[in-house]
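Notes follow the structure.
Only a single protein chain was left out; the remaining protein chains are all shown in position.
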Amino acid sequence: MVVMTLEGNEAAAWGARLARPDVIAAYPITPSTHIPERLSEWIADGIMDSEMILTESEHSALSACVGASATGARVFTATASQGLALMHEILHIASGMRLPIVMAIGNRALSAPINIWCDHQDMMSQRDTGWMQFFAESNQEALDLILIAYKVAEDRRVLLPAMVGLDAFTLTHTFEQVDVPEQEEVDRYLPKYRPVHAFLDPERPITQGPLGTPQHYMEFKYAQYEAMNRAKGVIVEAMEEFGRAFGREYAPLVPFSPGGEIVLVTMGSMSGTARVFVRGARQEGESVSHVKVVAFRPFYHSKLAELLAGAKVVAVVERAFSYGSVGPLAQDVAYAMHRYGIKAKLANFIVGLGGRDVTLRDFSEVLETSKRILKGEEDPGVFWLNVAKEEVLKAEEVIWNA
Amino acid sequence: MPEEFEPIAPGHSACAGCGSTQIVRWVLKEAGPNTIVVNATGCLEVFSTTYPYTMWRVPWLHVAFENAAAAASGVEAALKRMGKKAHIIAFGGDGGTADIGFQALSGMVERGHDVLYVMYDNEAYMNTGIQRSSSTPLLAWTTTSPAGKVIPGKQQPKKPVAWIIAAHGAPYVATASIAYLTDLRKKVRTALSIKGPKFIQAIQPCTTGWRFDPSLTVKLARLAVETCYFPLWEMRNGDLRTFRLTYIPKEKKPVEEFLRPQRRFRHVLQNPDLLERIQKWVDENWERMLKLHEAAVNQKL
Partner (left out) sequence: MVKKVTVGAVVPWPGSTAENKTGSWRTLKPVIHYEKCIRCAICWMYCPEPAILKVDPDKYPAPEGKPAIAKLPAVEIDYDYCKGCGICAEECPVNAIEMVEEVK
């Protein structure tokens, strides 16, 4: 193990490098561009022995990954935002073909208006594509989760692709100390990929990607449902094995300061801010806890319900929204609460879209609002924080084409 | 009887008389069993692989409509990395090649992947029911370029997709017709002997979309060439000096002979002005190619 000072993109690139992918196909996009740049440098210098395909679009990048993975290779790619959106069609195909592709995402807002800064809308918009989804809180987690993602994705009980999100700029371009494991340690944790179902070999000529009629389609989809359910156990196994191998503990859901009446639920880099806030609030006598969601797909509904036992208000603070409904994380939290009989009230706080900072002040407002909800002084619902609502023109106020 | 390599099985659900399997069969017979096929979404993909059945006796991959070239790039990179050698052949229709898949194809050619891309050109989106493509010829009827009272069929000429790929500097680009099987097989052989991206555009008469009797598929593939509507040529490295017409009809037949059996041109055959427009397009295109061929042969370029 070597301690290095790495930005999040470099940490993700190290994760990919240590996984020894056979093929990398990528198209650069802010804020994840440094990932293919760094990998290209390592390949150019002969440090990494991978085939790099620098495609003409993200759509082709993932298509090339599918082609390479279907051939039997271990593959990696990285993208963000619009690039991930352009991949959308192929995301479904990769999971439908059960190809264990791993991808790093620099979590960035979607257009319009065009915006290169952080939120989680890009990955949330791909929530239902059948990919496992992990969110890193730190650069260390970005590296480690990529290795864990490969371990799970390639497990015969799973065979599903996975994406690991790291917040734009907050992680991608921010330097932190990162423990970089030795190659031999990683090789022990993550042996060479041996394809079992998907390969292109003239000795064994199989067909991949046929037409699935109504007679079979639903069974294929059921198989994906089962695989994602099985992934829940395999992820925990892989995280525990990672802990034993590298000394860093991971879990799909990470509780902090449990037992509070108010429980904050977050994902990604703002989780650190949330813990700092909770620690301070506890010292001031507030009854508040925190849960960090690392694995969003599959979602650990029952485990979350265990962590929410005794809560009176659950405050889901998230950097994405489902217009016409509530935030995507809140939807899953609501299902977990309903399914497992958690009687608490649920409030959804929307923060940090398009790179707006998520600060301790936001969490103060979350806590104050949650306390009012607890006392019955305010209805729970959706709260957009730190937004200049009074400055937002309505369509009927358009004056430049009057 | 010695067993001959048959790359495809019968029992697929192509229309009776479909020309695409003729192209596929002969390309793959030439390539041999050590071949991996990547197929764009389209007629060929659908009729050949309805789960749990597959027509293919070689490894075969379909990903989506617009990305056969990108997927083939990935296959090639993976094989290279895994130290394995096989021919990689991509098949795409005119939609998957000249239109929605054009960017991915351009990318594959520019990056220089060792792939033979074969476009089976049936001149419309046949899989979705005969809608115009950029490869649909001038004035042809399709369901989205109907022969209307005001607008008589497609208003734009056929996109010269093989020329555009040649302009990339691709090591080998050719056109082919199943009616000239020796020529087609030779071109496949040549293509597979060259490393890098190769492109063959094969005309594929479509009984359903061109609306002709299914027995006439090969005849129309022949008439397309005999009328100089679809000239057979090849070129290397985008170098005009290497341009060669590989077949020059002794007597150029009027394009009407090619159009006559096809009901997609019925309105054209009833209108001498429209017929003249198609003949003019054919003549200009052929004259240009013939001049280029002669200049190249006589080293005047």
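Lettered A and B in written order, each chain numbered from 1.
Note that a contact is a pair of C-beta atoms (placed from the backbone, for glycine too) under 8 Å apart; a residue touches a chain by one contact, two chains touch by 3 or more.
Nothing here was measured: the structure is a model prediction, and the numbers come from that model.
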Candidates B:Leu138, B:Val218 or B:Leu269 - the one touching the absent chain: B:Val218
From the list A:Ala198, A:Ala295, A:Val313 or A:Ile373, pick the residue that touches the absent chain. A:Ala198
Checked against the full complex, the residue among B:Glu6, B:Glu110, B:Asp239 or B:Glu294 that touches the missing chain is B:Glu6
Tell me where the left-out chain touches subunit A, residue by residue. 96-99, 159, 196-198, 204-210, 212, 216, 219-220, 223
By the contact definition given up top, give the residues of subunit B that touch the hidden chain. 1, 4, 6, 8-14, 16-22, 25-26, 48-49, 51-58, 178, 181, 207, 213-219
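Heads up, the rule we're going with is that only the chains that are shown with their structure count from here on.
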Please work out the Cα centroid separation of subunit A and subunit B, and write it as a whole number of Å. 43
Residues of subunit A touching subunit B in the complex: 22-23, 25, 50-51, 53-57, 59-61, 63-73, 75, 89-90, 93, 199-202, 204-213, 216
Of subunit B, residues touching subunit A in the complex: 33-36, 38-39, 45-46, 49-54, 56-64, 66-67, 69-75, 77-82, 84, 86, 103-104, 106-107, 110-111
